[in-house]
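For this view, one protein chain was removed and the others were kept in their places.
Letters A and B mark the chains as written, and numbering starts fresh at 1 in each.
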Amino acid sequence: MASSSTFSSWTFYGSTLAPKTTKHCSKFIYSCLNSCFNQTISSISSYASHDMTSPNGKGVDWAWGGLSLKSRAQCGALEVGIESSYSVGNKFQLEDVIEAQQFDRDALGAIFEVALEMEKIEKNSTGSQMLKGYLMATLFYEPSTRTRLSFESAMKRLGGEVLTTENAREFSSAAKGETLEDTIRTVEGYSDIIVMRHFESGAARRAAATASIPIINAGDGPGQHPTQALLDVYTIEREIGKLDGIKVGLVGDLAYGRTVRSLAYLLAKYEDVKIYFVSPDVVKMKDDIKDYLTSKGVEWEESADLMEVASKCDVVYQTRIQRERFGERVDLYEEARGKYIVDCDVLRVMQKHAVVMHPLPRLDEITVDVDADPRAAYFRQAKNGLYIRMALLKLLLLGW
Amino acid sequence: MASSSTFSSWTFYGSTLAPKTTKHCSKFIYSCLNSCFNQTISSISSYASHDMTSPNGKGVDWAWGGLSLKSRAQCGALEVGIESSYSVGNKFQLEDVIEAQQFDRDALGAIFEVALEMEKIEKNSTGSQMLKGYLMATLFYEPSTRTRLSFESAMKRLGGEVLTTENAREFSSAAKGETLEDTIRTVEGYSDIIVMRHFESGAARRAAATASIPIINAGDGPGQHPTQALLDVYTIEREIGKLDGIKVGLVGDLAYGRTVRSLAYLLAKYEDVKIYFVSPDVVKMKDDIKDYLTSKGVEWEESADLMEVASKCDVVYQTRIQRERFGERVDLYEEARGKYIVDCDVLRVMQKHAVVMHPLPRLDEITVDVDADPRAAYFRQAKNGLYIRMALLKLLLLGW
Partner (left out) sequence: MASSSTFSSWTFYGSTLAPKTTKHCSKFIYSCLNSCFNQTISSISSYASHDMTSPNGKGVDWAWGGLSLKSRAQCGALEVGIESSYSVGNKFQLEDVIEAQQFDRDALGAIFEVALEMEKIEKNSTGSQMLKGYLMATLFYEPSTRTRLSFESAMKRLGGEVLTTENAREFSSAAKGETLEDTIRTVEGYSDIIVMRHFESGAARRAAATASIPIINAGDGPGQHPTQALLDVYTIEREIGKLDGIKVGLVGDLAYGRTVRSLAYLLAKYEDVKIYFVSPDVVKMKDDIKDYLTSKGVEWEESADLMEVASKCDVVYQTRIQRERFGERVDLYEEARGKYIVDCDVLRVMQKHAVVMHPLPRLDEITVDVDADPRAAYFRQAKNGLYIRMALLKLLLLGW
C-alpha cells in the first residue's frame, strides 16, 4: 500500500481544469485518498454544480492535448497508484459520446485498448470498484431493453450505481411539455453521467450542449448510435486481428440500417479497406455513403451474389430487414427479407478465419444452425458492447 | 480508529425503544460494530418483524423527546465515533413523513441543518456509505420520474440500495384488487423504508398506520407532497438567508397547485412574513388558505400587477397553469397561461438579492432567457430536493 508521503505534494487547482473534468477528477482523487487513508476529509472544493454550466453551451468538443499538461499530470500522478496502465500521458479527454464521426483512428485505438482491459476485469474477478460512488442516469425516451441493460451492466461491473427510466417520453415531465434542456438540467443534479436514448435526431447533441456532466448517446432516432458503431469495429479487430486491409460484406437493409451506415463511415478511417454491398434493390446503400467512401479512397462495389462475396470477405455483416420501413407493402418486405440469408451454405464458402456479424436482434436472416460454428461472432459482438461501454464510462468519469 | 474499549460498556435494551426506532437503530449499531471490528456477531435481537406491528395502528406520531434519554444516549454514544454532528442530544425522532403540517419551525430548522450536511457530502466526495445495507422501496402508484429519481439518487448517494416500481397501480397486485394495507405489509418485508406516491389523498397516512417501517409520502393525489414543501422552504433560507421577515409573491395557478398551498402553510410558521397572490381569476388562491394565514397573523394581499409585486418581493414563486384542470375549456386555459410570465422585464424590476423559484416542470411561464440570471433559482431548488431527501432518509433510518 502506498505510504502517505506519496501524496504529500498533492495540490488541487480546480480552476485550471475544464468544467466536466474538474468535477469527476476531484471526485476520483477524493476516492483514492479516502480508500488509502480511510479517513474523512471534510471538503476539497465547494463550488456549486450550477456554476459549471456555460451559458453559451460547449458543444461536443473533445481534443487531444486539450488540457494543460499540468492538470493532466496531477491526475496522472494520483491515478498511478491505482490503475497505472491508464495514466498514459498525452491522451485526449473524452467529454461526451455523441456520434461515431467524433473519433479518429487513434482515438478508436486508444478506446479499444481500454476495452481490452475491461474484458480482463469482467472475466477474472467479481467486478471492479473503479466507479464506486458514481451514479449513471439512463434517460430513455424510447425503450431499448438490450442497450439499456448493456450500459447498466457496464456501470455495475465497475462498481457504479444506476438510476433508470425507460419511459421518459410517456411518463416524465416531457409529457407535460418540459423541454429536453430543462430535463437535462434537473437530471444532471441527480447523477454524474447521463446515458440517453431519444426519438429525435440531434437530441443527444442538444443534451450535451446543456449538461455540465458527460452525455452518452445511446441512439437518437434515425440519427446516431455511436456505441454500436464502436463495438462493431472493436469486434472486427478482436476477431480478425486487424482493421487495415480487411474486406467487409455489408448485407441486408443498407438503406435504413444506421448500423451499417455508421460502420461504413468508421471503416473509411482505415487503410486498404474493401467494402461489398449486398442488398435487395428496395433497401440499397444510399449515395451519400458511397460518395463518402469514394472521397476517402475506400474501394467498394455492389453485388447480388452473396456466395461470391462471402468467399472473399473477412467479415460478413448481416442485418435485419426492418418491417416497419415497408408500411403497407408487406409483399415488398417479404420479398426483401428472404433474399439474402446467411446459412450453412454461406459458411461453407467462407474462409476459415472469417466471421459472421449481426447487430441483433435477428429473425431468420441468419439460420439457427450457424450459431454453433465458431465463426458465428454475433453473440461475442453483443458482449463486446459491454466492454466498449465499460471503457467509455471509465474514460468519461475518470479520464485516462 | 476507535479502540474496542470505547464499546465495552455498550448494552442493548431493545424493549425500551419505540418499534420503528428499534429495528433501524439496532441495524445501525450493528453496522458500526461490524465495520470497526470486522467480525461476525451472530445475533443481537431475534424478534420477527411482524411482532412489531400494533394491531391498532400507530398513526403519524413523532415527538420531541419521545424516546427515553437512556435509549437515545446509547445510540448517541455509538454514533459519536461515526458522525458526531448528529448526536445532538434531545432531538425529535422522525417516524414517517406524511404531510407538511407535521413539522414546526424547530423541526424544519433541524432538518435543514442535516440537509446542509448532506450538501457537503454530495459535493465533496464519491458519496457516503452511511446507509449501506439499507433498502428503500419506491412504490409509485402513478409515475413521477423526477420525484422518483430524486429519491433514488438521495438513497444511493448515501450508499443505500433501491427497489423500484413505477407502475404499482397498473401492474401490481393492486390491479387484482389487493388493498393498499396488504401491499404495504408485503413490501415492508422486502425493504427498510417505503417512498410512496399514490393517486388518492390520504393513502400515505393509511400506509404509515399499517407499516412497521418508515413511510415517506412522495405525493398522494390532490393531497400532500411534503418533501416538495420542505425543499421550497429550504431553498428560500439558502437563497435569501432568512425566513422571518420575507416577502413572497406566489404567481400562477394558486387554486390547484398543491405546491403553493403547502408553501403558504409552512411560511405561516415564520414571523413577519408577507405573501402576495398574483393569479388569473380562474385559478385564484382559495379561501381556506387565506383564512388560515389571517388566523396566524400572516399579512397577505392579492394583486394583478406582477411587476409591482416582483419589485417588492424576496421570492417570486412562479407556477405552471395546469392544462388538465380546464377540461374542454381550452380558451380559458390559453387566456390564463399567458397572463403572468416571468421574463427579463420582471427580472429588471426585481431586487438584486431576490430570486425566482418554480417547482418545475415549466413551460413558458418563465422565459428561457431568465435562466442565465443568477437570480434564477429553480434548478438549484430542484437540486435542494436531493439534499432534503437525503436528510429525511438519514433521519428516518439512522435517527439523529
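One rule holds in what follows: contacts are C-beta pairs under 8 Å (C-beta built on N, C-alpha and C of every residue); 3 or more make two chains touch, one makes a residue touch a chain.
In this text the structure is predicted, and so the values were computed from the model without any measurement.
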Selected residue (touches chain absent from view) among B:110, B:149 or B:168: B:168
Which of B:109, B:189 or B:338 contacts the chain that the document leaves out: B:189
Chain B, residues in touch with the chain not shown (by the definition above): 27-28, 30-31, 34, 41-46, 48-50, 55, 132-135, 137, 161, 163-165, 167-168, 170-173, 176-179, 181-183, 185-187, 189-191
Hidden partner chain, residues of chain A it touches: 120, 123-127, 143-146, 148-150, 152-153, 156-157, 164, 166, 320, 360-363, 368, 371-372, 379-380, 382-383, 386
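As a working rule, only the chains that are shown with their structure count from here on.
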Chain centre separation in whole Å, for chain B relative to chain A (CA means): 38
